[in-house]
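What you see is the complex with one protein chain gone and the rest in place.
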Amino acid sequence: MQLADFKTIASDYKVIFFDAFGVLKNSEGILPGIEKTFNWLRENGKEFYVLTNDASRGPRELAESYYRQGFYAITPERIISSGMLAREYLDLKVHDGTVAYLGTEKSAHYLETSGLKTLPISQVDLKEIDDINALVLLDDEGFDWNTDLTKTVNLLRRRNIPVIVANTDATYPVSKNRIAIAIGAVAKMIEGIVGKQFIRFGKPDAQLFMFAYERLENVSHVSKRDILMVGDTLKTDILGGNKFGLDTVLVLTGNTQPQDVEVQIRSTGIIPTYVCKSVVIK
Amino acid sequence: MQLADFKTIASDYKVIFFDAFGVLKNSEGILPGIEKTFNWLRENGKEFYVLTNDASRGPRELAESYYRQGFYAITPERIISSGMLAREYLDLKVHDGTVAYLGTEKSAHYLETSGLKTLPISQVDLKEIDDINALVLLDDEGFDWNTDLTKTVNLLRRRNIPVIVANTDATYPVSKNRIAIAIGAVAKMIEGIVGKQFIRFGKPDAQLFMFAYERLENVSHVSKRDILMVGDTLKTDILGGNKFGLDTVLVLTGNTQPQDVEVQIRSTGIIPTYVCKSVVIK
Amino acid sequence: MQLADFKTIASDYKVIFFDAFGVLKNSEGILPGIEKTFNWLRENGKEFYVLTNDASRGPRELAESYYRQGFYAITPERIISSGMLAREYLDLKVHDGTVAYLGTEKSAHYLETSGLKTLPISQVDLKEIDDINALVLLDDEGFDWNTDLTKTVNLLRRRNIPVIVANTDATYPVSKNRIAIAIGAVAKMIEGIVGKQFIRFGKPDAQLFMFAYERLENVSHVSKRDILMVGDTLKTDILGGNKFGLDTVLVLTGNTQPQDVEVQIRSTGIIPTYVCKSVVIK
Partner (left out) sequence: MQLADFKTIASDYKVIFFDAFGVLKNSEGILPGIEKTFNWLRENGKEFYVLTNDASRGPRELAESYYRQGFYAITPERIISSGMLAREYLDLKVHDGTVAYLGTEKSAHYLETSGLKTLPISQVDLKEIDDINALVLLDDEGFDWNTDLTKTVNLLRRRNIPVIVANTDATYPVSKNRIAIAIGAVAKMIEGIVGKQFIRFGKPDAQLFMFAYERLENVSHVSKRDILMVGDTLKTDILGGNKFGLDTVLVLTGNTQPQDVEVQIRSTGIIPTYVCKSVVIK
């Protein structure tokens, strides 16, 4: 496996799309030296966006998590999250009533739009559900798995409403050696039980890329050939980037271990344009 | 849909295999009048067995739950449970060390066999797992879903051990209108996350039928043609019975509603030999 | 199930997206009276596009099939097909070499872009495949199923190349009572055998909707609220339209039978905004 140099590659593109977790940060915080990469991007007039399967907070709160670590390059308008797609869906498709959710209050707060009330599943009374017009799966925290998952199943047996999955990831890392079950895996279990088709937002689905691409069109004249997608996961970042027509870089600072790269590319058939050790430049 | 009379049909067979939940009992207890059916079976020299996807207790405790309701026909040796298959597997295939489990203490108690220690996932220390040689998923109760499911995933990332699913059901009814998520659905979620192949016991798998069939062979001379399988669920009882070569009866006292029978048979392609309203006889 | 009147509904939108098969035409040709609908659209200043999971021909040939039946409203630039997405993918992501394909010569002809040769699987020599840089599944005709499917599997075992599925449908109707297996079902079989991740274009995927939406943006100022998606299939047209944020109409002139509508909406959880008998207006 030939490793390429990130700066050399990035030089050939006008815009870079970054995945967040495993690329810019990991379970210990932002990658040391990452600010050099963003200085270089700014000095060389490169646009960038962060595309993240994260619906636990709004773009403002996501940006603040970088600020708190002394990293100021990633501002809210640079962040495109699957939560934003969930919100757009509710805006366009759910006109009244209550939106039930699994997740933290913070994640639901971001969803609230004019006219829609949100209600955590824990507070749903199964005898009074006529007003509930959608269910959103936002985050694996903020509810009691022992009771609220079964309650969700019973809600969906009685109300035929759209179910939105705002984060399709099955797991996320919580330390160097441990992972946690994410809401995407829970969503798949519940979907299997109730036998209905949920609506999923997040990579590899094209809609997240489109959201970023549309924003770009307002700023400058770029084509898909000018955009480079950078991610640590073949099945989301690279598959999604490839399918959208972008060149792609797989980095080895997250989900994909250096010793597994070749086997994984061969066994999945998901082929990044380049493989780089990291986006951090010397 | 032509409904048949259970007694008339059962007259033609020497042995009846009954599913338990939805056939002999429901969320409110044993079906009223069920003792008449078992009196008739006894008077007419019919053998019977109860085949159940239940690993929450051993056969003795399962039988006691009938005794407590004043129903004495179902003795422990008449009960074949998926938990018994899980125990046989451990007996034959796991020779030493500790068996970790998700479930109640009662369910694990039944599993304990000479030489094997059992340990609930809640008490597993992820830093000391070299001794854990198998994992068994027994019951949806007895653990904290918020923490123990993620712990299970992390155990399976570090130890490549057999995982036994002792109850394949995805849900079970808790009242007339509510269901709960069963350990079978949880097992499927975890299997998807870790990407490994779990070992499942329970209908429709042939092994549960075989277990009952072998027991029969010791008692009397019967062939598969002499056995009638009775169940309330197409995808477990009827599919499994059909595949094993038995004639099958679908009853309408459990999972399958009278108004849905025809659509479900047509859409699944799982065709019972007969459909009866109930096993209760007048 | 309350049926709505198509004209009344369409009046409230600026743009209509139509599925083709089952909406505008069926196995016997275009629906009688359909020209009245398109006259009404023109007189009332409604824009429209036809979104079709058809990669068997280019937009020009697709339009000609309407002309031949004396129907001139649907011009090539009104047609958005999954084959166009496949071509864009090849343009952007495959820079040289040969593209192998399953399909007719006509379907491949449309794919040919500067610098790319196309080669039917039947003519591939498995000993000389170093030059093959992509495989496209276009159509269920134009090859010998007895030999070319196995040949495709062997090609993919030796070359780790992107595989593009340009039509995701599993079947299509060939007469009132018969269907045929479409290339989408074949693609799923081969994907399962080789264990790799294929790249699929077509409804319900967002990319086809996006292609039409982008074209619209050049013409007039419309938002997603102004667009109505009309289709005969819940799992492709309606699911895709809903997810993209559009209001949707299910019509009963194709895949979905009047007597099944309610059951299917309930069992899939895919809920159209409206249900109409047909797009043909009186």
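Residue numbering begins at 1 within each chain, and the chains themselves are lettered A, B and C in the order written.
What we mean here is this: a residue touches a chain if its C-beta (ideal position, glycine included) is under 8 Å from a C-beta of that chain, and two chains touch if they have at least 3 such contacts.
All of these numbers come straight from a predicted model, not from anything done at the bench.
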*Which displayed chains does the hidden chain touch?*
B, C
*Consider the whole complex, including the chain that is not shown, and state which of B:Q123, B:Q197 or B:Q257 touches that chain.*
B:Q197
_One chain is left out of this view; which of C:T8, C:N44 or C:N154 touches it in the full complex?_
C:N154
*Identify the residue among B:T8, B:N177 or B:S267 that touches the chain left out of the display.*
B:S267
_For chain B, which positions touch the chain that isn't shown here?_
88-89, 91-93, 156, 160-163, 194-199, 205-207, 210, 224-225, 235, 239, 242-246, 265-271
*Touching the hidden chain in the full complex, which residues of chain C are there? Just list them.*
126, 144-146, 149-150, 153-154, 157, 170-171, 177-181, 185-186, 188-189, 192-193
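Simple rule for what comes next: only the chains that are shown with their structure count from here on.
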*Show which chains lie in contact with chain A and also with chain B.*
none
*Where centres are the averaged C-alpha coordinates, which chain has the largest centre distance to chain C?*
B
_Distance between the centres, which are taken as Cα means, of chain C and chain A, whole angstrom_ = 28
*Can you list the residues of chain A that touch 2 or more other chains?*
none
